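Let me begin by presenting the structure, written as structure tokens, before commenting on it.
Every protein chain except one is present and positioned as in the full complex.
Coming up: subunit A.
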Amino acid sequence: MSQFARNLQDQVARAEKGGSIPTDTPRSIIQIQNVTRKFGDFVAVNDVSLTIYEGELFSLLGGSGCGKTTLLRMLAGFETPSSGRILIDGQDMTHIPPFERPVNMMFQSYALFPHMTVEQNVAFGLKQDGMPSAEVKKRVAEMLDIVELSALGKRKPHQLSGGQRQRVALVRALAKRPKVLLLDEPLGALDKKLRERTQLELVNIQESLGVTFVVVTHDQEEAMTMSCRVAIMNQGRILQVDTPHAMYEYPNTRFVAEFFGSVNMFEGILVEDEADHVVIDCPELSRPIYVSHGVSGREGGTAYAAIRPEKVALSKEEPADTSRNCSTGVVQDIVYLGGESTYLVKLDSGRVVRVSLQNAYRAAEPEITWDDRVWISWQPSNVVVVSS
């Protein structure tokens, strides 16, 4: 993440909290207010409210069929909300047709015009605006230069590779300098290697042009790499809107914790609920979980404690304090991933816990191996209590 994006994140965070210095307040560019979209009885988008700020790269993340595309199509004007309002740059756009909105969309299938050359594709939107042809030419050359496709301007879409088509679709949508660019799974059709390279390219283009991007994706890593902020959707609802960092460290629901990165989820009973700490009794662990922050739960009720695999310590020795936040088990499997290894530890209760360790040294033999009896433990501050 660049310094630019980091600053923007801070500003947005302040604006969302409501208190900020007026000079560096980011301007909200899209306001989605209580938008619902029904198809017959089926609710595809359910009472969504969102604010997206100028210059952000905002991701809508969620599994297939959760309503991401429908929400994006409502921003573009291809679907009308059943209820609610959409404001773009302060103006109510709920019932404005797509050809009059100051946003452009990059389609999942790219939707290039097959009977036009690359140049004609990029020029299409400019011509609709009645831009003089000399200027159109200049802008098209400029746009193709950005994605290094200047040499292929005379080709037809079917004469391009998948990666090249993707870039043509991108600059065609950017050519009109829209206030917001909507991207529906922009990297979905590319292979893994190309996708990783293109992620960074996309962020660079976004920052250098200063256009707000709203990206729909189902890929958690992609959202984490590219976005200023992420909204996680499930079954038409938005569960959480946050920076990737906050989303990972402080998920607010079980779904978010499990969807955004891998996690060890423990279900237990809230036995002690104080302002500065809580204790959860989990039958799968031999000791209770002690969490060093308060939660708004009901004593005696069910609680979920989420612990990320890299925040679990693994050792053959007994930890200093064995009264809480630890358990014993046997190493069942080790998954070597290059930079790190994931240990699958089978606890005495039968529950398998994932533990990630950095492979910082090139030791011939790992210290802990299969079938070793080990202790797992974690810090009270590294546990997040989430609601179901």
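Note that a contact is a pair of C-beta atoms (placed from the backbone, for glycine too) under 8 Å apart; a residue touches a chain by one contact, two chains touch by 3 or more; residues count from 1.
Keep in mind that, in the parts below, contacts and distances are computed from a predicted model.
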| item | value |
| --- | --- |
| Undisplayed chain, where the name is taken from the UniProt record, one of "Cytochrome c", "Putrescine transport system permease protein", "Septum site-determining protein MinD" or "Phenylalanine--tRNA ligase alpha subunit" | "Putrescine transport system permease protein" |
| Selected from A:L8, A:A76, A:M93 or A:L187 as touching the chain missing from the view | A:A76 |
| Among A:G84, A:P98 or A:G188, the residue in touch with the chain that has been omitted | A:P98 |
| Omitted-chain contact residue, chosen from A:S2, A:T80 or A:Q159 | A:Q159 |
| Interface with the unshown chain - residue positions in subunit A | 76-78, 97-99, 104-105, 107-109, 111-115, 124-125, 128-129, 156, 158-164, 172-173, 176 |
